[in-house]
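Note that one protein chain of the assembly has been removed; the remaining protein chains are unaltered in position.
Note that the chains are named A and B in the order they appear, and that numbering of residues resets to 1 at the start of each chain.
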Amino acid sequence: MLRFSSVTYSYPYAAEPAVRDVSFTLAPGEAMLCTGRSGCGKSTLTRLANGLAPHFLRGNLRGEARVKGERTLDSTPAQLAEQAGTLFQDPERQFFALTVGDELALTLQWRGWDAERIREAVAESARLLGVEDILEHTVFGLSEGQKQKVALASLLALRPGLLVLDEPTANLDPESIAELADTLAALKQRGVALFIVDHRLYWTRGLVDTVLVLDNGAVAAEGDFSLLDDAPLREKYGLRAVDVPDPRASLPHMPRLESSDFFACEDLTFAYPKGGQVFENLSLSFTPGRVTALVGENGAGKTTLARLLTGLERPQRGKILAGKEAVKTRALARHAQVVLQNAGHQLRMRSVAAELDDAARGTVPERDRPSVARAYMEDYGLDRLARRHPQSLSGGEKQRLAVACAAIRGPRMLILDEPTSGLDGENMRRMAQSMRRAAANGACLLVITHDLEFMHPVCTEKLVLPEHTGETRR
Amino acid sequence: MRASFLIKADTTFAAGLDARAKLLLCVAGSLAAVILSSPLSLGLLVALSTALALGAARPATVLKVYLFSAAMMLFALGCAAIIGLAVPDLMRWNVFSLIVPFLRMLLSVNLLLTLSLSTPVRELFARLQQIRLPGWLQIPLSVAVRFIPTFLEDCAQIRDAARLRPGGKITGMWRGLAVPLLFRMLYSADDLAMAAELKGISAAYRGQRAPLPALKTRDRSVLALAFAALCAAAALQYFGPNFRPLPM
Partner (left out) sequence: MDAAQSGAYDAAHRARRGDQARRGAVAEAAPAPHGAYWSTRELVTIGVFATVIKASTIMVAYMGGGMNPVTLAAKNCLYVTLMIVLLHKVPRSWTMPLAVGITAMVSLLIMGSGVLYVPASIAACLLGEGAIRALGGYGRTRNVVLGVLVAEIASKAAGFGLSCLIMREQPGMLATSALFIGIGSTGTFLGAFTGVRFMEELRHAGIISH
């Protein structure tokens, strides 16, 4: 179904090839996992498989990639998509229509299918992925798991023989990951070949037949899944764990304190203007040096709590206290910081050094700023990148820089929203180190994460938000 | 994220009109606003278009937009008065010279309110796909309509990020908002283009498309009424009373 023969590919203007001399074969009904540290060339393989490289991205290709026996060079990406559907990390970014039904039909419409055929294909793929009840829903109101399913259904409407999945679990919670694994297993049973690129490994055990470990663009190791049981190999290539315990049940609850002279909220009541009540009389007290996992179902209000505690939302009632003093919503950024899921939005200066200097403005005396910024760069492993433009950094580097920028302001409360989404094992461990350091420096950390592998060694306790009740169990 | 970012009003009279009919009304109304200068003609069109606007949005919304427009007009008049102190010849105040530009503005506001507050993005998107425009016009136009909710979402996130690191100065605000926005859109354009290419967008506008649905009775009736109103307004302009500027 998919065959790479001595493929070497360089992006235009790049000094070195992104992948070099890669060969493998994937038969119908087989699944292959490709992993490796960030920037090792995994995503480039997906772009070679779906024809975006070199048709769309240009560059220099040697060797050949074939999909269903046809050279990818001989077909356009749109033609190849009929044989090889590609699922991106963030499905929302690949939606073009505004409702689920339209999204499933759009690709077929664009290809000139007649209305009856479209209806049949949409109904079949919607049934296969279990999204037939949400065909009228807007694509933007779906959960991440549902978006993933809709994107998959849209690909399957073309009935491709190969699915190329680029970090499909990066935004999913453990339950949605398990569902995705089941869906993919069912597709594999139907003869669909799967080429999966991911940092998270544990969910592919039992699903994939072959594992390809890439390093610096070349195949470093190849074998069945048991290859990844080798801990030194995982360490060497910056990979994540293969067995991940679920710490959500075993983590102790955040202790209930009557009051805190560090950081607290009292009787917070909040409802969105057109939504239901999210919190009613919520009181929480936080202690310094702790890393608390904020746990709850989708819609429980995890992000809303983070926004309230950092002043991005104003509660209808109640107050937030820093050192027993009630702080106005507008002034909360001085005491509480949040690193948003999309760290790139928080970076605005021309270099990493300038970014930290700017973040320290107003909280660190001007004469100390350069030395403090330097110290943070060293602590967070950013010193080699001091002159790089923040927007040119990799995802992991951006995340670390955003955390450093938040920490340099010396907040009492530091909240991180999915800080490890899309990070490889090495960067995930660096992030864990950064968070422990911030906690050791006296901040209280609240982490919103679906990443069990990250939660397990980093979080010391949990705060559970039950769905829709507005109550908080501690 | 909102799919239809301006409205949720598919039960109003104007929402039942076809987007093409509303667009045609906008074009005709804007041309009439420029050509006509009789307060009676413009008053007639404003009255009819107000009825249409009230069929698209709540009266409170329409009133807010009117108040905003009036405030803008008063502000402009205030500035004009100040300029008039220095150059008296510029300021020849009279009732009709004040009313006529205001009526023109109200006419445009009414029609644009009707179009924008009663037409879901989804309908515009569907119509765009049916109209036989060349691909080089259709693709960016479809992308533009599609990208608006994503852009609004990105803006909200960037605004939050800027609030977390208050800059205070204009340069800080500029960098905090404009720089992340610019990079975000450059990356989004790439992601969206790749998705579009794989979905086959480049082939989409070369093939046959479904025929455009015919206008409904409601659309035809409103267009006929609009045509009659325009004829009446033109008649009032040329055969009605002649309003000459009167000194105040």
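Here is the rule we use: a contact is a pair of C-beta atoms (placed from the backbone, for glycine too) under 8 Å apart; a residue touches a chain by one contact, two chains touch by 3 or more.
Bear in mind the structure is a predicted one, so any value in this text is a computation, not a measurement.
For the chain that does not appear, the touching partners among the shown chains are A, B. Across B:A51, B:L152 or B:A228, the residue that sits in touch with the chain not pictured is B:L152. The chain that is not drawn here is touched, among residues A:F24, A:F56 or A:F225, by A:F56. Among A:G145, A:G238, A:G318 or A:G410, only A:G238 touches the chain that is left out of the view. Against the chain not displayed here, chain A makes contact via residues 10-16, 18, 37-41, 55-59, 76, 215-217, 238, 350, 381, 384, 389, 391-394. Chain B residues in contact with the hidden partner, per the touch definition given at the top, are 6, 23, 26-27, 29-31, 33-34, 37, 68, 71-72, 75-77, 79-81, 83-84, 87, 90-93, 96-98, 100-101, 104-105, 108, 112-113, 115-116, 119, 121, 124, 135-137, 139-148, 151-152, 155, 174, 178-179, 181-183, 185-190, 192-194, 196-197, 201-202, 206, 245.
Keep in mind that, in the parts below, only the chains that are shown with their structure count from here on.
The part of chain B that touches chain A in the complex is made up of residues 1-4, 121-122, 125, 129, 142, 146, 149-150, 153-154, 157-158, 160-167, 172, 175-176, 179-180, 183-184, 187-188, 191-204, 207-208, 210. On chain A, the positions that touch chain B within their shared complex are 50, 52, 56, 76-78, 81, 86, 88, 90, 92-99, 102, 106-107, 109-112, 115, 138-141, 307, 310-312, 333, 337-338, 340, 342, 344-349, 358-359, 361-362, 391, 405-406, 409.
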